[in-house]
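For this depiction, one protein chain was excluded, whereas all remaining protein chains were kept in their positions.
Presenting subunit A:
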Amino acid sequence: MPVIGGGPPGTGPVETAFRDQWGRLLALLVARYQRLDLAEDGLADAFEAAARTWPDDGAPANPAAWLLTAARRRILDRLRAEAVAARKEPLIVVEESLRHQALDDLAFPPDDRPASGGAVHPGDPTGVGQLRDERLRLVLLCAHPALAPEAAAALSLRLVLGVPTVEIARLFLVPEATMAARLTRAKRRLAAVGAPFALPGPDRLGARIAVVASVAYLAFTAGYAPGTGDEVVRASLAEPAIRLAQVVRSLLPERPVLDALLALMLLQHARRLARVGVDGGLVLLPDQDRSRWRHDEIAEGLAVLKPLLERESELWPASAGRPVRESGSAGSAGSVVPDPAEARLAREYFLQALVAAEHAAAPTADATRWDRIASHYAALEELTGSPVVRLNRAVAVAEVDGPAAGLALLDGLDERLPRSHRLPAARAELLVRADRTQAALAEYDRALALCGNDRERAHLERRRAQVAATT
């Protein structure tokens, strides 16, 4: 699939159609045929045919209609072949009225203008709401709680955005065949368990959006998981996850969890080019060349974050950080009670984004406002109880109050993070600064024994040698 790479976004008609149409056309085909595998294969074939013929023949006047016709022909061929083989695949549950609507849409395909044109339906003369709903159904189906989070993340990238299987495999560090099998299993499972292609009621939507957000963030962080390949290339694999968050946010405006998620991703991702040194080694935050940060993306992330910051006390009224649970009684009659899982996740991403924003705002490493970062981490620890957050908080506190204060916060973490090399590595650094060299060397050894990543091992070995040389 030459046109559908993860490279720079193309501007040709096929690339444009792919970027704007893939998800909505797939949603339409799923509504009509109730088969994820057929819809995906049929649409992928249609785009391949487009890539073959459009450059010579010219793009059709209505690319969406052209693609749907090509996809439908392919799907009908497959269905006939299956009927001959008397094979029966389970169908995705789609409400009857939606199936009929999809039938109309296929007969009179929506045109190309994303979110502006579309088939005309009674009660929705512009068709905008309907198309948005269909794509949202697809998003919610791919991130259905009946799937394991990693399977949901892979399936969302494949079906909502059309990311090629080979790239998803590279993102999750598995062979392509393994990822293809995983995707097939996930598609089958959704049909077999009866996960519906439907929008949940307003009281359930918040919980489902929280799942979608965590699935998108999982896809993002996978791009930053230590790999053996080129770190810069791996970070670029995180980009589809940002696009996924942007798509979902465009479908569901006014959801703080999606705003906070997008801000967090943009701010973290803006540092990717500075994370890798000339030798290909990992460069830690304090040593990064800040001129290599993408300041345009930082500005974008801050712009998304700002409205949340202004509404902080309103969004998370218990300023200690806990979402209000089942307030039930007085007050917010009529308004939808925010889902506790959604509100909690929103605050978690928000606090992480604030940490990233502090780093981004510091012109030099020395100018970093560690006091603010330490307090964000304290709020985050109270919210999540996570030992990893505690570790990060300890590092921040050490910058403010000295290594002894940081070391004190690391006490008792060993049982909770028994296999983490980051804990002994962080403790080693703090011990060095507390002039306890022998203890530091022992911690470097522990970290080296636990660390499985070559790049990070190289870094730890270098640090250990530097410290050993001072004794």
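Rule of thumb we're sticking to: contacts are C-beta pairs under 8 Å (C-beta built on N, C-alpha and C of every residue); 3 or more make two chains touch, one makes a residue touch a chain; residues count from 1.
Just so we're on the same page, contacts and distances are computed from a predicted model.
From the set "Multisubunit potassium/proton antiporter PhaG subunit", "YciI family protein", "Branched-chain amino acid transport system ATP-binding protein" or "MnhB domain-containing protein", the protein name that UniProt assigns to the chain left out of the figure is "YciI family protein". For the chain missing from the display, the contacting residue among A:Arg52, A:Arg80 or A:Arg204 is A:Arg204, taking the whole complex into account.
Annotation: of A:Leu76, A:Leu103 or A:Ala192, A:Ala192 touches the absent chain (contact as defined above). When the missing chain is restored to the complex, the residue among A:Ala49, A:Leu79 or A:Val93 that touches it is A:Val93.
Within subunit A, the residues in touch with the undisplayed chain are 93, 146, 192-196, 198, 200, 204.
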